[in-house]
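A single protein chain has been removed from this complex, and every other one stays in its place.
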Amino acid sequence: MSNPFYKNNGPFKLSDVLNILNIKDSNLNSDKEIKDIKDLNTSTETDITFFHSKKYKDIAKNTKASFCITNQSLKTELPNNCIPLVVENVLIAVSKLTAEFYPDAINDKFDESASNIEKTTHEGKVKHGKNVLVGENITIGLNCSIGHNTIIEKNVFIGNNCSIGSNTVIRNTIIKNNVNILDNCVIGKHGFGFFPKNNQNLRYPHIGIVLIEENCEIGCGSTIDRGSMSNTLIGRNTYLDNQIHIAHNVKIGENSIIAGQVGIAGSSTIGKNVKIGGQAGISGHLKIGNNVEIGGGSGVIKDIPDNTKVMGYPAKKIRDFLRENK
Amino acid sequence: MSNPFYKNNGPFKLSDVLNILNIKDSNLNSDKEIKDIKDLNTSTETDITFFHSKKYKDIAKNTKASFCITNQSLKTELPNNCIPLVVENVLIAVSKLTAEFYPDAINDKFDESASNIEKTTHEGKVKHGKNVLVGENITIGLNCSIGHNTIIEKNVFIGNNCSIGSNTVIRNTIIKNNVNILDNCVIGKHGFGFFPKNNQNLRYPHIGIVLIEENCEIGCGSTIDRGSMSNTLIGRNTYLDNQIHIAHNVKIGENSIIAGQVGIAGSSTIGKNVKIGGQAGISGHLKIGNNVEIGGGSGVIKDIPDNTKVMGYPAKKIRDFLRENK
Partner (left out) sequence: MSNPFYKNNGPFKLSDVLNILNIKDSNLNSDKEIKDIKDLNTSTETDITFFHSKKYKDIAKNTKASFCITNQSLKTELPNNCIPLVVENVLIAVSKLTAEFYPDAINDKFDESASNIEKTTHEGKVKHGKNVLVGENITIGLNCSIGHNTIIEKNVFIGNNCSIGSNTVIRNTIIKNNVNILDNCVIGKHGFGFFPKNNQNLRYPHIGIVLIEENCEIGCGSTIDRGSMSNTLIGRNTYLDNQIHIAHNVKIGENSIIAGQVGIAGSSTIGKNVKIGGQAGISGHLKIGNNVEIGGGSGVIKDIPDNTKVMGYPAKKIRDFLRENK
């Protein structure tokens, strides 16, 4: 996970962390410092991580974190270097602690720091339309253009030779070279991630970003949410058509082609050289392999291995789908 | 139905109403005054109502309206207090009469009354971005924020602690406290309601509003149409993800969760504690019960009773769907 854009309020002492998590355990060295909260994969020995589902058992075994928020039944899976902090609801505990590390990453109110580009140091360096706004912590490369009424909110890096359309809103996003983003997109907002609670749901922080690799194109009216604990990624030379929705933490490989109105739910991973037909939907937390072709209108609710063509709802091998529907 | 926002051109004398409807009936007291046109449920004795489908038989029996536009075969279902006015096409007649009561509610041209918020009495009372426009008859509560380029057109009430994103357009809408509306939404426009007619369809007025209860969230790029004769309602603490379309007269209960790209067609009612997966679609005029779960990608074409989990197209019990698709 890379989160260059959010101010880390840490380090916290372990005693503070235990306090926030409402854990009483006098056997722990409460003066130990914790610098960051990260996922199982990317955390180092100065970090705290979390482990909430059997699905991540193999990754948990190899985590380098010194502490891990988990529950009673999963704690035995952790390696010796990692001390389990047992709570009842792992995700709510993670949410509370992340909000302490990154208090700015919970809500997505409009960026008050944005001002007219003509009054900033970007003026003269980027071709732009009327009424373009840019916030703080923005880098824009050479030979870029930004369309009318577009708002580059805070925390955006744009490479060289990029064009951003009109009426688009971007924040918390890294855009590499030669990327085209068309009109009316919203990129980098928090995902649809919260804990349902009667009367008032509990939003959790989204400290990931959107990372769009070189040579990509994003069609009109698309929305790409930033990640919660990891990043949302659009791989090199991947093209998205209009009105596509990419949820938080989704990772799409390179050279993929995604047609209009496709939706990919949270935390799914799409391989490289993947083709997805119009209006197809992919459920959350799935793994779609490389060189996969998904027919238009399909509803994918299971992992798909490499080199497979599927179609239907639920999606099955396209041969079977066509035979059953002759 | 509550329509605080449209100027009522009434009352009309019954003779005028008969004239508009092209009805000749000398037995009626043509001097009687009619104050408003409302649906069967909400009309009182000074109102005229309408009854066009057997489906509403039970409600019709209890209407308090003194007059009812209906047809030959339904008129016998009305109670004694309600005089039937028989026409050939009930909905076209209602449309014509509503247009006389509410001439402003037919088209949705841009709000010419909108001016820069900095020139209005809202300045200094609400945190706002650049180029925010507000129209007439707008109330904004305490501690609200409105993003860049957003247009609050006429007839909008916003409660306390609300945040409205950027590039959003809102009109004819009541928003209660603690509501977040994200970027690029369009809320309160007329629905897709008209009478098809070769060469030139006939639009009917939409005199309902959109009512968003407390603690709701509306995702980026969503559209919520206002009601035609009743209101469109989003219940308390209900969260909508990105790119959702809610058609006119839809009513969604509290504590519901609706994932990305879902579409709900006109006049359907969704219960409370309902979960709807991404890209699911719900046909018009359906009743979805409380505590229902609808799987992603489903196409719902029938009513769903309380406490039911469904999936598929057409949606069926999820157990059956998964068994048939092993």
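When the chains are written out, they are named A and B in that same order, and each has its own residue count from 1.
As a convention for this text, contacts are C-beta pairs under 8 Å (C-beta built on N, C-alpha and C of every residue); 3 or more make two chains touch, one makes a residue touch a chain.
Just so we're clear, the structure is a prediction, and the values are computed from it rather than from any experiment.
> Give the residue, chosen from A:Ser43, A:Asn201, A:Gln243 or A:Ser283, that touches the chain omitted from the document.
Only one of A:Ser43, A:Asn201, A:Gln243 or A:Ser283 touches the chain omitted from view, namely A:Gln243.
> Tell me which residue among B:Gly208, B:Gly221 or B:Gly235 touches the hidden chain in the full complex.
B:Gly221
> In the whole complex, not just what's shown, which of A:Gly159, A:Gly188 or A:Gly219 touches the removed chain?
The missing chain is touched by A:Gly219.
> For chain B, which residues lie in contact with the unshown chain of the complex?
107-112, 114-116, 131, 133, 149, 151, 167, 169, 184, 186, 189, 192, 194, 196, 198-201, 221, 223, 225, 243, 245, 247, 261, 263, 265, 279, 281, 283, 299, 301, 313-314, 316
> Going by the touch rule given at the top, which residues of chain A touch the chain that is not shown?
127, 129-131, 145-149, 163, 165-167, 178, 180, 182-184, 215, 217, 219-221, 236-237, 239, 241-243, 255, 257, 259-261, 277-279, 295-297, 312-313, 325
To be clear about the criterion, only the chains that are shown with their structure count from here on.
> Compute the distance, rounded to whole Å, between the mean C-alpha positions of chain A and chain B.
Chain centroid spacing, chain A to chain B, equals 34 Å.
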